[in-house]
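Removed from the display is one protein chain of the complex; every other protein chain stays in position.
Entry: chain A
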Amino acid sequence: MATVEEVLESVNRSQASKYKTIEVQKDIEPQLDLGNLLTVDQNPLELKKFRADKEVYLKSQARDNTQLLFNAIWKLPTERVEEAICVKLPETTTVLPREKPIPKVKPPTRWEQYAQLKGIQKRKKGRMVWDEELKEWRPRWGYKRANDETKDWVIEVPGNADPNEDQFEKRMKAKKERVAKNELQRLRNIARATRSKVPGVGLTPTEKPSKEEVGLALHLAKKSTASLGKFTEKLPKEKEAKHVGKKRKFEPAIGDFKKEKEQQLNIINLMENKKPKLDITKVKETQEEFLAMRGPPRKKGSGGFGKKGKAGKGKGVKGMGGKGKGKMGKGKGKGR
């Protein structure tokens, strides 16, 4: 007499044998990235099986790995979205490089800063405005706008205005100026936001520089190196520009004798003066201010700093002296 349990067991076994198993045996667990539906299997591949029948082996490997992936996916929480059973995938774990750089946060514009300071809230204005003249709703800005003063066909000449002045022209000009100002402010905001390296001396003062301005900008850019442009590379067919930059003027070797005499005597007077060219007290004062700003030199731990400070001081004074000498030297050159 077979017990109920035995019967049930046999039924289960027969049912189970109908369906193939979903279990997969692997030495090393493959890494799954469910967000990307990715399986990375690091198990060593069996070369014998591979060499025997490539396609069959690859297919069996693929099947096993996909089965593992699907087992994991079916464990995820499901939801019903419009007659289909969907599974919510987790975040991806593989790090993939971006397409474009991360956008920079725009710094607030001048107005935005002011508004923040004053606590001014932005108020959304509606698009349509009631136009009293035409007795209908018109857009606040743009095509066919309300209260468009440039479209007036009659303008009263104000009492203090020049009778020969064209009032219509005046209005058009005022509008153009407003547009230009707005554009300028927009560009300034952008420049401030990107904090684009503002070109320095003499470089492109206008938006559309002339040939000479561009040439000057190029010349200055080339020269602005530590070795004063001696080693800057030229383009293959670029010609060296001549007569660019400030021209230094020197007095002729044999010129105005009176002037030369005066200059030389001035120099000697300066040298013989009891008053120094440098005001040592002022130098000392500025030094003290500077040190006060930076803070007194720390005693312990940064004994080196203290030493440096002293050396710095010494150098400073010497440096000033040197500078003075330099000036004197230059003066001599001019005198010659």
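Brief remarks on what is shown
Basically, contacts are C-beta pairs under 8 Å (C-beta built on N, C-alpha and C of every residue); 3 or more make two chains touch, one makes a residue touch a chain; residues count from 1.
Definition applied: contacts and distances are computed from a predicted model.
A single chain of the complex does not appear, and UniProt lists its protein name as "Ribosome production factor 2 homolog", one of "Trafficking protein particle complex subunit", "EIN3-binding F-box protein 1-like", "Neuronal-specific septin-3" or "Ribosome production factor 2 homolog". Only one of A:Asp41, A:Glu112, A:Asp131 or A:Glu213 touches the absent chain when the whole complex is considered: A:Asp41. Among the residues A:Leu8, A:Ala62 or A:Leu270, only A:Ala62 touches the chain that is left out of the figure.
Listed for chain A, the residues touching the missing chain in the whole complex are 15-16, 19-22, 36-45, 47, 50, 54-55, 58-59, 61-63, 65-67, 69-71, 73-75, 78-79, 81, 84-89, 92, 94-103, 186-187, 190, 194, 196.
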